[in-house]
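Taking it in order: structure first as structure tokens, then the write-up.
The complex appears here minus one protein chain, its other protein chains still in place.
And then chain A:
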Amino acid sequence: MKAVSVEEAVARIPNGSTVMVGGFMGVGTPERLLDELVRQRKSELSIISNDAAFPGKGVGKLFDAALVSTLTTSHIGLNPNVQKQMMANQVAVNLVPQGTFVERIRAGGCGLGGVLTPTGVGTMVEEGKRRIEVDGKSFLLETALRSDFALIHAFLADYLGNLAYALTARNFNPVMAMAADTVIVTAENIVPVGVIAPDHVVTPAPLVDYLIANG
């Protein structure tokens, strides 16, 4: 783990990167990293995030600045900008059921090729996918998702990079921290090693590449 400035961290993200962003409706999202992505005008991004949040909040800021070309997500219903950009073919939106979304990322982070899920069988979600029968039940083969970068927000980080989260701001963060080549974390509080008890560390330090303090 290396402690860096938010400018330095974002400078490492090339245009056109695939970027996972933690958070659920903007809760548990590393806002400072998103603000800096907008400031440095990183463009043609492929974003993987649970939802499109709201205009002016969370990943919504990236759409306000028209920096996104592809979005893989489960819900865009509360961000009219994304709806508009999708209808105008400015953003390609891949809609994925939320449970499938998180399992595909989990698979990507855990070295699995994908998962078998009953969700989506017999619906539009099945189109173009393999249906596999196991013990008489139907499942869809959903392939793993990985990314170049994961932008993660934690409540606590220690000097090694061990992370703990707060309440519902945990959501997709620990799963995404497993599934990217480079993991960049903002933490609200940096604490000495040992302050986060081993039982309470959620994301182990070796997963974290760059840490931005007081995020």
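Methods note: a contact is a pair of C-beta atoms (placed from the backbone, for glycine too) under 8 Å apart; a residue touches a chain by one contact, two chains touch by 3 or more; residues count from 1.
Operating definition for what follows: contacts and distances are computed from a predicted model.
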*Assign the chain not included in the display its UniProt protein name, restricting the answer to "Effector of murein hydrolase LrgB", "Acetate CoA/acetoacetate CoA-transferase beta subunit", "ABC-type amino acid/amide transporter LivKHMG, subunit K" or "tRNA uridine 5-carboxymethylaminomethyl modification enzyme MnmG".*
"Acetate CoA/acetoacetate CoA-transferase beta subunit"
_One chain is left out of this view; which of A:F63, A:F149, A:F172 or A:Y210 touches it in the full complex?_
A:F172
*Out of A:I47, A:V102, A:A144 or A:L207, which is the one that touches the chain we can't see?*
A:V102
*For the chain that's not shown, point to the residue among A:V6, A:M25 or A:V185 touching it.*
A:M25
*Considering the entire assembly, which residues of chain A contact the chain that has been omitted?*
24-28, 50-51, 53-54, 73-78, 83, 86, 93, 95, 97-100, 102-103, 106, 117-125, 155, 166-175, 202
